[in-house]
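Pasting a structure below so you can have a look.
Every protein chain but one is kept in place in this view of the complex.
Naming follows writing order (A, B and C), and every chain is counted from residue 1.
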Amino acid sequence: MSSPTDATRTLSYVEALQEAVEQEMDRDEKVFVIGLNVDDHKSIQGTTKGLIHKFGPDRVMDTPLSEDAVTGISIGAAMAGMRPIHVHIRMDFLMLCMNQLINMGAKAHYMYNGQLSVPMVSRSIIGKSWGQGAQHSQGLHSMFMHVPGLKVVAPTNAYDAKGCMIAAIRDNNPVIFVEHRLLYYTDAPVPEAPYTVEFGKARISGRGSDITLVGISYMLVECLRARNLLAEVGISAEVVDPVSLMPLDVDTIAASANRTGKLLVVDNAWTAAGASAEIVAAVCERPVSRPPRTKQLVVGRMGFAPTTCPTTPELEKDFYPNAATIASKAYAMVRPDEKAWIPDVEPTLPHEAAFRGPF
Amino acid sequence: MSSPTDATRTLSYVEALQEAVEQEMDRDEKVFVIGLNVDDHKSIQGTTKGLIHKFGPDRVMDTPLSEDAVTGISIGAAMAGMRPIHVHIRMDFLMLCMNQLINMGAKAHYMYNGQLSVPMVSRSIIGKSWGQGAQHSQGLHSMFMHVPGLKVVAPTNAYDAKGCMIAAIRDNNPVIFVEHRLLYYTDAPVPEAPYTVEFGKARISGRGSDITLVGISYMLVECLRARNLLAEVGISAEVVDPVSLMPLDVDTIAASANRTGKLLVVDNAWTAAGASAEIVAAVCERPVSRPPRTKQLVVGRMGFAPTTCPTTPELEKDFYPNAATIASKAYAMVRPDEKAWIPDVEPTLPHEAAFRGPF
Amino acid sequence: MSGNAHDPETLARVYRSLRLIRRVEEEVARIYPSDKIKSPVHLSIGQEAVAVGICDVLKPDDIMSATYRGHAGYLAKGGDLKQMMAELYGKGTGCAGGKAGSMHLVDMSAGVLGMSAVVGTTIPIAAGYALALKREAQRKNTCRIAAGFMGDGATEEGVFAETLNFAALHKLPVLLVCENNGFAIHSPTSNRWATKALCERVATYGIPTHEISDGNVFSIREVAEKAISEIRAGGGPQFMECHTYRWREHVGPNEDYDDGYRSRDDFKPWQDNDQVALTGAMLDATARDAIDAEIEAEIAEAVDFAEQSPWPQPEELFSHVFAD
Partner (left out) sequence: MSGNAHDPETLARVYRSLRLIRRVEEEVARIYPSDKIKSPVHLSIGQEAVAVGICDVLKPDDIMSATYRGHAGYLAKGGDLKQMMAELYGKGTGCAGGKAGSMHLVDMSAGVLGMSAVVGTTIPIAAGYALALKREAQRKNTCRIAAGFMGDGATEEGVFAETLNFAALHKLPVLLVCENNGFAIHSPTSNRWATKALCERVATYGIPTHEISDGNVFSIREVAEKAISEIRAGGGPQFMECHTYRWREHVGPNEDYDDGYRSRDDFKPWQDNDQVALTGAMLDATARDAIDAEIEAEIAEAVDFAEQSPWPQPEELFSHVFAD
């Protein structure tokens, strides 16, 4: 069930996540939340709000700063049939528990030939702006896409956030759940009753015919803005939201790209050996028709600048793709013979500007 | 200096690595080797042979099993001007020190705006066969290609092993040095005098005109074998060895692919968001000429099966690409209208068969 | 040694377990040069007493996890021998269908949680399983426990310290066992440990610790018995450091006393302290011979099973990547 039509209320991404977890904890006593500060008054920006009061400390566990062990403990508990949701307030911190995620979580079911499985969720939040900088801003989802046995989802709106979270909790495999903080305060109609969003199905977020834009995580928002800018100059962009990165719905993306003849993938991450490389390569290597098309598919990628993320806003603004730079690149791909065009817009969205410090 | 012509002797890959390190330790007292068992009688398959006797325990340091701290300690020592070579007997173990490599090693120079640098080498060995299995066989180089600030090299022969190792030691950045164990006992002419092999320059390992095969790490060997098989059926394959993956010489690969019209990248790793995705995407997104070519570039990727590595040879043999499967895939790309062809050859090379247990 | 440890049934059971492990591994070593076992084998020959002393006290539905040096633990906990042998052969009838080899043995029907080839990995996993067992115990009135085995080298990994803290903080029903054989591959603890005060360190987490130096299977068993009953009663984790000695090379079937990193003299006292022989000597010869004969038959049957079993089907490569 994945149609947003029956929703009569609007929730923020934060509320949607919170509701998904609360409903699943109600449904299944095996589900529990674990992570540093999941039980405090800030409740991970509200995403774990109220859970400690309703379910108590056995099911909403604060932890020491021990990402590696807590991941292993979550895996062990999952092997015993529990369903941990392990929360990391920055995706960067997953680097501390790569051994457990990659060498054990991803592999246990296979290595033990099905005798064990690891139904767990690793929630990982991506930071941006306000000086998040080198170590609080990374989108490292491609590392997890690389390794068989892990699923990776990156919902871009509140509806998918709830549906993907419920699906992730019910999934019998480790799921890396990618949450961009700038999406937290975006709203969408979200049904109250529990529902799942199926992994491996991309969404067409906006129809178009001249170019396909694939936006990963927060970059979906920028792609949709770019689509509006492009419309002003008579270019019709189709925007695709992969929703889940592993499994990846190459069919939908490739079909769109084959229709438009142009594919631009914009990731909230570096491009080198990243999700954007995967999508471009996967589309390009598909035999579309035989004999091969006579027209070359034009492809491109955008993502973080090939640098570490600087903290100062003056440099940070060029570190990320935005609607204007995306539109500009799309324009060049669609109209290669015309001179470059850069739309003149504020790079900052209202909810982005609302993201002030301290954090 | 990167031409193998002046070599009058033949060394194995193991000997070449050993010689590179010994010569650099002679040249620069800041260079030291650190890692578990680097000083024992097995001397990391001979690659650290004799170093403990010549340089003593201060420069050839055995360590506790503490990959994360030892990486941080190496980074700290490097910041202070030393040049550590940190040895990991399996690349899989790098997952234990990702935090230090990704969040500190890769970023320090940038984050501190040049005030510090991290001249270190992380040697990581990839295992294959004899039941290496899930946790002793992974080629995880793509994770490191993804993150700016790291260099990644994967030499495929003894000549490049020596030259790349010396270049890595002299490099002022962290270098992930990828060594496939099945290459260890391959020989090549290797000059005695120290020399460097420049990063970011691919090699054409065999000329050809019908298809470009890019072989990463050990897969270069299989690509060269596939080239011979293809020659028997009248297909001329060009084989490219990227040597260094970051920086990556896209120019050479793209030029070759544009010449042959077909590009097949074979990695000693999974393909999803991997080095093979990067190479295919990088080539495809290059504007070759304008107006665009009329012929579609045909691209493909091969790598590990999208599974965890099983230990039993019966399943393991299908986990890896080999000369026959590569030749077969290349054949299908070059002659899409003919029926499938699988050359009938032993999948095992002599030096591979020689790789017996215990390990 | 408690009198209890020597009751005839226990004695016979302990001997049987020690002897089975010893003989299975000797058989593995014998077969190894034939290249039928294409798997790195880390033999426990000489170290059997640790796994046996502890697993003898565990109940069938308790959980045990260990390392790539896991044959002893697997067998001591009651893991299926035929499936183990087939696994070493890489056959489809192996405990993991040939996917695991010697280093990742598993048999959940006997409570053998998977082993791991990355040092230290299973330590938090055992604790995590114990977390689930603690929750289970809140609903039942018995508590299953998890025993997590590790080498001395594993205690140097940060995850060991992290796990101790977490397990003690949450009073998890887990027994952590360090099999201290003095080496990580060829590196002696003196190259790796600042001090030998491992038990003192663990005790600072409020975890009861037990250092057992004599290698005696009944000493180990006696300590384990008390520790396990306390853990089961909700007392939280305990820790055992059992000194022992690896008789063969780190990996592979052979001895390596001529490699220079240790000497046959170091081995001598451990050889004299051979628990298989000493425990066997406590039995009367007839009883012992009967057990020995049974074991030989069992092993022969397992080897035969492994030899006769089919290879896994090629499509098995793609099974169990994801759980449904």
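Keep in mind that, in the parts below, a residue touches a chain if its C-beta (ideal position, glycine included) is under 8 Å from a C-beta of that chain, and two chains touch if they have at least 3 such contacts.
Note that the structure is predicted; figures quoted are calculated from it, not measured.
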Chain not shown: contacting residue from C:M108, C:A161, C:I185 or C:V321: C:A161
Selected from C:E200, C:D214, C:D289 or C:E307 as touching the chain missing from the view: C:E200
Option from A:K30, A:R83, A:H109 or A:H136 whose C-beta touches the chain left out: A:H136
Selected residue (touches chain absent from view) among A:T47, A:T63 or A:S328: A:T63
Where the missing chain touches chain C, by residue: 156-162, 164-169, 192-195, 197, 200-201, 204-207
Missing-partner contacts on chain A, residue numbers: 36-37, 40-42, 62-69, 92-93, 95-96, 129-136, 305-308, 310-315, 318-319, 356-359
Hidden partner interface residues of chain B, rising order: 58, 63-64, 66, 68-82, 99-100, 103-104, 108-119, 148-149, 151, 172-173
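As a working rule, only the chains that are shown with their structure count from here on.
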Furthest chain, CA centroid comparison against chain C: A
By mean Cα position, the chain sitting nearest the middle: B
Inter-centroid spacing, chain B versus chain A (mean Cα positions, whole Å): 31
Centre-of-Cα separation between chain C and chain A, whole angstrom: 42
Averaged-CA centre spacing for the pair chain C and chain B, given as whole angstrom: 36
Sites on chain B at which at least two other chains make contact: 92, 95-96, 133-135, 306-308, 310
Overlap residues in chain C, where contacts from two or more other chains coincide: 99-100, 104, 116, 118, 158, 321
